[in-house]
Structures are given as C-alpha cells and as structure tokens.
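All protein chains but one are shown in place.
Showing chain A:
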Amino acid sequence: MHIAEGFLPPAHAVAWGVASAPFVVHGARSLVRDVREHPESTLLLGASGAFTFVLSALKLPSVTGSCSHPTGTGLGAILFRPPVMAVLGTITLLFQALLLAHGGLTTLGANVFSMAVVGPWAGYGVYRLLRRYGVPLMGAVFCGAFAADLSTYCVTSVQLALAFPDPGSGFLGALGKFGSIFAVTQIPLAVSEGLLTVLVMRLLVQSSRGELTRLGVLVTSVGGGKRAESAEAVAR
C-alpha cells in the first residue's frame, strides 16, 4: 500500500496531506489525553504500536504471485479506538519513508489516509457492528482486523486510480488495474492478519484481563472464568 516517493502528482499529494492532517492532530490529542488519564495503559499502547511495526515489516507471498504486507492497525483500533492508530500508523510510515525509502514524504499524506485513517476506522466499525449483533469476541476481532487490512489496500487502489486514470477506460479501468495488483493480492494476507490479531487478543485476554475490561473489550473480569466468552461484552 505504500505509494512510492514522488509517484503522486503534487496536487494529489497536497490534497491527501490536507485530508489526513486533522485525523493525525486529533489522534495525537486523544493519545496524550489517554496516557495522562491512564498512565498504566502506556505499555499496552506501545505493544499495539509494536504490532503494527512487526506486521508492516512482514512481506508475505500471496496467491497472485506477488508479495505484500499486512498493516497491523486493526488491533490498536479495537483496543484504543481509531484516532490513536492515526498516530501510531503515521510513526510506522515515517520510519519506513525515512529509513527504508519505502513510501515517501510526498506520499505520506495519502499513505496515512489509507493505512492510519481508513483502515483503523473500517476495522473498528466492523468490529463494533459485529459485537452489537452478538458475534463472539474473537470472531469480531478477526473480521475487524481483516477489514482494516483489506480496506487500506482498496483505498490505495482508489488513490492511484484517481491520480492515474486509464487513457482508454478512465478511472474505472485504472481502478481495476490497481485493484488487481493491491486488493486481490491482499485477501489472503488480510486473513493472515486476522488470525495473528486473534492470536494476540487471546494472549491479551489471558494476560491483561483488567486492562481489557477497562478498555471495554471485556465486560467484567469474572474471577478467572475458564471460558473467555462468558466475560465478553455484548456492547461496549
């Protein structure tokens, strides 16, 4: 999903930067507020950022015969709500743009919009919706992480199709082209990201029950109940 440095025309680069900036500023504010009100959650915040760091460095082969990587933004969005992920995702993208020549500064706005804004919101939305309809925690976490991953790559395809419409078939033709490169490749990777996010959430349910209860992911810590499902929130 990284649009390479200089590969978006200046007008598009500026427009996506302007679109992303408010989300990152708002996210930074809510991050500072979260840490001030609940200093004990700093560690879990760091772990959520670390999950994004690992997953976005993990380039995996896919059924289309090309490689891509997950984003890891679903977990943090489910735990801390999407605004916080706008900041953590931006930090990851900056690291890759500055040190790895992966993505870029001129395309940072567009990449932040897909990976750190739309992805987390889509994942969080799917997670909340499924929880409201009584889907078990881990099912909702899987679908949320899957949606966060795949939607990121769909947005990248739209961004590129807007910037480079096909001379013959226009925007839709280009969307099909970029979509087949990004979105189709991403489907099995999004499944992998969903599975890994479920794994980390399972470990968190074991190790950080109190924290998850405070964040509203679990409803009450039923004293060491064997089945996690019994303690799950139906609605947050």
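The rule we apply is simple: a residue touches a chain if its C-beta (ideal position, glycine included) is under 8 Å from a C-beta of that chain, and two chains touch if they have at least 3 such contacts; residues count from 1.
Heads up, the rule we're going with is that contacts and distances are computed from a predicted model.
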Ask   = Between "Nitrate ABC transporter ATP-binding protein", "ATP synthase gamma chain", "YIEGIA protein" or "Cobalt transport protein CbiN", which matches the UniProt record of the unshown chain?
value = "Cobalt transport protein CbiN"
Note = Considering the complete complex, of A:16, A:113, A:146 or A:178, the missing chain is touched by A:178
Key: Residues in chain A touching the chain absent from view   = 1-7, 9-10, 43-44, 46-47, 49-68, 95-102, 104-106, 156, 160, 164-167, 174, 177-178, 181-182, 185-186, 188-189, 191-192, 195-196, 198-200, 202-203, 206-211, 221, 223-224
